[in-house]
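One protein chain is absent from this view; the other protein chains keep their places.
The block that comes next holds chain A.
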Amino acid sequence: MSKVKTKKTVKPNFVSTTNACKLCTPLGASLAFRGIEGAIPFLHGSQGCATYMRRYIISHFREPVDIASSALGEKNAIYGGGPNLKKGMLNVMKKYEPAVIGVATTCLTETIGDDVPMNLKEFKSEFGDLDLPDLVEVSTPSYSGTHIDGWHGAVRSVMEQLCVSKAEDTGRVNILPNMVSCEDVRHLHDICRDFDIEGTILPDISETLDGPALEDYVKIPSGGTPVSEIKEMSGARGTIEFGRCLPPQTGGTSLEKTFGVKNHRIGLPIGLRESDRFFETMEDISGNPMPKRYELERGRLIDAYVDGHKYVFGKRAVVYGEEDLVTGLCAFLSEIGVDVVLAGSGARKRGMEDAIAAVTDGVARMAPEVREGVDFYDISEEAESLRPDLLIGHSKGYRYAKAWNIPLIRVGFPIHDRFGGQRVLHLGYKGALNLFDTIVNAVIEKKQADSSIGYGYI
């Protein structure tokens, strides 16, 4: 099939935002910091930011999420938040004994012009006699970008501020997985092990945001990327970073530029073809062929595609969420014959149109309308006329799915109205199979529900 050109965006967005399809920058940074071993996220701003974000994250992961705050008041906003930042870090050190404090700014502290790098430098010299944790800072003004920018910014800051010298050859592979689920990260660990190569996954939320039941409240959950490994990422055989819509400068590019660690930027491995690219890259870096079990997984995936193709062929889907997740989902949906009629993201200027054209090339029957900078009002305005059969994205699309009486396939973050969002597997052949089963079953369920007879054999 020849390349289908994506439709150009024609309609301007509205001035106001209704039911945003994005979150704010410091949230992404807080989540990323939660994937570093021994780290506590620290928001430099007023108390509400940390609390709101904790609440939001808790509802998805169902785990305690302690995010510290410099809890700025009116005086601090006028005279500067530096003293409160330092005081807050000392209190966090006393109570949490963290190995790392990840400081992210907020719109308040960005606007009053607090110089956090300088504050941290002063902190280190003022309290140099204490056993200080590693300090990482990232600038996350919430008036520019989305939570994904916060995530990538934090990952890059961690790399640049903790991995500062060239390590000896470790024989490892670095994986910067983008904002995926805990289950996805666990799957990546399994893949590394099966390829017989040690992987440094940064960040690693697989345990820190999906931990076991415990006897005690642990101050900082176990798991996360060990700082010692982060410091040695400069000695890896290569870096794989997931995302076709990443900013030009990322943790991966920075590591390549500074230490010459080859950066392989590939899409999120969602669906068959994007997973193939990932497994090929793993073969390249590890020097080992794809393990048998993944060949079998791949085979089972194609088998399932065949078994289920008729249920889903020609179904029309609206997909929304983070730019790379949406791109990955388009790659997958185009393979199974689902027509994506609208692909939307709250992010702006991410090249999603080109990315989607690239990943659906050769399989998509039609080009989706690709819209960046949208909210749910925009999506619903368009979707009415697009007559979708499926809505695919996070929980916040539920009211629209309900209004249109179509299934919502819950993927990504946040999943607030179903259980187990942190355990949804999106990546690899296994992830694709999971998504495929979910979608086919949703279509069957809808068919049963709409039928007056309700066949028990479909």
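Keep this in mind: a contact is a pair of C-beta atoms (placed from the backbone, for glycine too) under 8 Å apart; a residue touches a chain by one contact, two chains touch by 3 or more; residues count from 1.
One rule holds for everything that comes next: contacts and distances are computed from a predicted model.
Its record in UniProt calls the unshown chain "Nitrogenase iron-molybdenum cofactor biosynthesis protein NifE", which is the match among "RedB protein", "TolC family protein", "Binding-protein-dependent transport systems inner membrane component" or "Nitrogenase iron-molybdenum cofactor biosynthesis protein NifE".
From the options A:Ser69, A:Asn119 or A:Thr360, the residue with contact to the unseen chain in the full assembly is A:Ser69. Summary of contacts with the chain left out: across A:Leu214, A:Val306 or A:Ile453, the touching residue is A:Leu214. Remark: the omitted chain is touched by one listed residue; of A:Ala77, A:Ile302 or A:Leu386 this is A:Ala77. Although one chain is not drawn, the whole complex shows that of A:Leu23, A:Ala39, A:Val155 or A:Leu246 it is A:Leu23 that touches it. Residues of chain A that touch the chain left out of the display are 14-20, 22-24, 26-27, 42, 45-56, 58-59, 62-74, 76-77, 84-85, 87-92, 94-97, 106-108, 111-112, 141-144, 146, 211, 213-217, 219, 346, 396, 399, 416.
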